[in-house]
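Structure below; questions to follow.
The complex appears here without one of its protein chains, the remainder shown in place.
Think of it as A, B, C, D and E in the order they're written, each chain with its own count starting at 1.
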């Protein structure tokens, strides 16, 4: 059982359809229908693995008789050369699933691995690394899990599970007390089970948000100095989240400002794939 | 009309479902149902744009009355600050589509932009930059288009539209003449409309493949010197494709070996997103 | 644009498929293909309307040339005899959509109408009426909207948008401090954007939950007296929600205990349909 | 194998998607991934059970390794406290399916239970209780089965499996002999395998319909006296069905008029859910 | 609005996905993105047209701006050379839909044309030509309509809209009075709105079926003489349907036996496509 499985099951079907099309003409022409294959998935870089379950599902979808045995669990840190899974079954079936399974596993492990690097950078500080909604279409739940596998935490999963009032909402409301009004409206109309977060760009807005009882205050594109001041002003009344301009070079400095959370879009929108290959011996 | 639309239409639906869930509780609570929004999508980095059509489709899917007007065409080179599209409509609708539209547009423009950098590197050589099947699940057709928008060319789109005999196929066939046998089987059994490509790792295999009439020969993980020799041996009888270990630093050297094609998995599996934002004014 | 539309669009397709099957053999046999129909949807009972948008969508899905004009908005209180919408178009098309559109509109208006009765009962108290996840499969977002149309508020929309620790979770954790431990785990591992709610059955648990910093405490199946005591003990540190054994006779008494929220499963699992009919004149 | 399974399988997927969203954040945070759960589904009210198969399917869909063992069969009459099923498996999986499974089982058992009450009311008379097309979207086949489990009979399942000429069809045809003409057209053009039913509102129409050879005549909103007269006039030439204004108080009187069938929309559009809970022990 | 549209809309999407794959590489390479096309669909054989609506839908699905104008209606008899539709729009869009639209139109027109030949054969007799469930997967409703367009009538549309007791059901019931018992069970348990048909292979069974009140009796693989006797024995108490061994040479003889209906599987399982082409001029 896994989070968001209805969506990613559907995505796997789309991916198989676009890759297999009307069939793998190479295997049909060159591999006997009865040939068997033994394969191993091997990491070719150091990193953190995520996506074992989805890789297994790809082969199960193509041919339930393919055996997929994981050698590591999601969240495992591996060295180049480590065996991640072994696969045994009909050779045409294994070849048919290879690319789609690797595409998913490499991408998710790339997310986990990049997250782990950010998490390592802020080690010893108060700050947690959190993700955003800038995820790959169809892979939201899996990429959010990959962030957890890399040691990060999750921001809201989608638009229905947390209030986040951004610049555009504030512009829509207008008036000098727009921050306060926005928070009040959210308290009144949104599910009482959701926290209310508001994005601010100035110290004055940060103070207004804290005064109005925001559960979380997101500091958007502030300098480290401004962030430290904002943390002072908010004074523990709300969680404080830093956002914007975060990279591996800047993240530790940002953490030093005393914020509780640092959200990093790159975890999911720009993580390079972790290199993983499938090698097998046809018997 | 666009390539592969059945798949990516479905993907957009999955992406909207996972992002919207049971609804955007922030907009429902803070934005009036009748509020209108004017927005512009703006590039925040230099790059090449791809994905205009899919971004437009996202908004159409949510609310056909949202007006999306492209300001550039796919393949356009833009500077930071350039306006990519303008969007006008119901404020809740625009906010509901914002993230999914940007996630797609940023990713595809990232692919086009990275491709353009590789293409620039090999300018003046004989070599073309081509993509692989290492694409984002569900986005195969769009990412293949993005590669074209960046000036690259496409390798086969999926398993059904080209024969590519790889190490695993050769292992399955076995024997000293496995390269020759594999090519013969493909000629006999695969559709006569498909070219036959074979992956080789040695000069001897390259020669055998050319002798056996391979349409394309892929040199896997060879040094530049080996590639140059292979080009000599093949002597124009087959197209020659370099693969493996290609990056922005190495690509021009590889092109110098005289190969016809250089395939680069990173174009689609590791392209960082191009930063694009949507800013709007609520009236 | 509407909450959760991806799901209910799919549901409308399922409903049309199951009702139309291979076609409406009565209309095909007795109605000319060119016949036109004018119809009106009329409330046959007093109530609150919800579902206008989905009724319109049903006809649009069958035949985009059918004109559906709403005469009231969602949330409108109507008297028996009120006209809810007028419909004009090809007679076979209108007949094909009639039943599915009414089935949806009647059900959603039933939810809104029942909610309004509960809301009226607690008028003047501190308590809000909230829904549960006991919704009709596929109609979650629409029924949650219907509750809002009837004057109620929404509890979490699904499992991903709020932490709710129930008896089964507590049993799984075990130990005398299981309430505290559960809350701590949720704080540590769940998205920081989600509130933490815990279900308690005794005063002692209620106190422990408040001490441990629960955002919301659900009092499960307590007597009104116990609830009043719990409200005292919690003393404003957490929101307090009453749950279990709520009906139209008991709800005002429960509200008198001082709880903030009263959740009512019957709003969505047992609301009788509001009687609405479609009458039309074939020209 | 079950009726209409293609539709309700799809509905279960929609329901799981809307409930699980991107994942159950409570279980992820508080329950160990390896925890096991033993649970029992227990009736909390007297009633008739329906939907065992679909409840089992929900868990199978989430995690095929969850064991679901039915303790009663569909159609069983149970007392409050009766065990309906036992469930064993991964604790997160069981929790993930609980709500959707119960939502379906409670609804279908509610339909069966209400049907049984109507059937009991007309015991000893000639009349059968039959359902309508006023079913929950996506649950048509399952609710029709629930009616059978409660002792009722099914009216046509959808628009393609029976001709039912209603007021609107008659208006469309027009003329003094519209009932006769409608029946003739249906005989000529509809599949010869379908019975022809016509809805009438007066004795004169009832006579005309019988004379014209209607297979079934529906008496719409007539008084019991009018119905008795109509039964006389029709004199066994057609089946006679009463429709409109039927409730538990009126149904026996209607049956006394001599009609063959009494159709009751409330069986499916207004049946309150049967209260069923899932309690489990985490080992 | 059209019968069974949910299914065939889905089928069109499958067909486009399998034909277009990741895109039409010929048009992309050789046709300018702005080129326009004017085309006409022309019958290349005499026949009866069916499927205009689905052909139009194919182009609408690919590109709503393609204009598709029908020149004939479904059911029209055309001569070779007749123009069936004109199509105008983006050249790539028209080319992308051409094959799928023609595949559907040719197949459905083939069914209508073959039906018309059977209908012509039995002209002047009492018998109607009816179809079976031996239809192309996904095209049931459209092929049933094509049969009507060719002048035939429809048998039941699927398993839920008519009782048809066949040899296997009778074997399952067993006993000397199995025909009678089967009919009784159907009367008792099947919807009262469905007619009861039974397949018989002997005169004795035909008599038993008529005595037991079968609505329709299917004579399976009888000789014309046996059929005439059966018609005599049944004596108007049930409709009589001939089935098995029907072809264009035998059908008139069978009609002469006095049966009411002759069902012909070949109408849908073996109709040759009607030759139709799309020719266009690129401007």
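One rule holds for everything that comes next: a contact is a pair of C-beta atoms (placed from the backbone, for glycine too) under 8 Å apart; a residue touches a chain by one contact, two chains touch by 3 or more.
Note that this is a predicted model, so its numbers are computed, not measured.
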item	value
In the full complex, displayed partners of the excluded chain	A, B, C, D, E
Residue touching the undisplayed chain, where the options are E:66, E:165, E:200 or E:218	E:165
Selected from E:76, E:91, E:130 or E:145 as touching the chain missing from the view	E:91
Residue numbers in chain B that touch the chain omitted from display	3, 128, 130, 153-158, 160-162, 164, 189-195, 197, 215-216, 239, 260-261
Contact footprint on chain E, counting only the chain that is left out	4, 7, 10-12, 14-15, 17-32, 35, 37, 91, 95-96, 99-100, 102-104, 106-107, 110, 133-141, 157-165, 168-169, 171-174, 182, 185-186, 188-191, 194, 265-266, 269-270, 272-273, 279-282
Missing-chain contacts mapped onto chain C	17-18, 21-22
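In this section, only the chains that are shown with their structure count from here on.
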item	value
Neighbouring chains shared between chain A and chain E, ordered by label	B, C, D
Touching chain A and also chain D, the following chains	B, C, E
Which of B-C and C-D has more C-beta contact pairs	C-D
Innermost chain by mean C-alpha position	C
Distance between chain centroids, defined by C-alpha means - chain A, chain B (Å)	21
Between chain E and chain C, distance of the C-alpha-averaged centres to the nearest whole Å	44
Two or more partner chains touched - positions in chain A	3-4, 7, 17-18, 21-22, 140-141, 157-158, 160-162, 164, 189-191, 194
Graph class of chain-chain contacts, one of line, ring, star, complete, other	complete
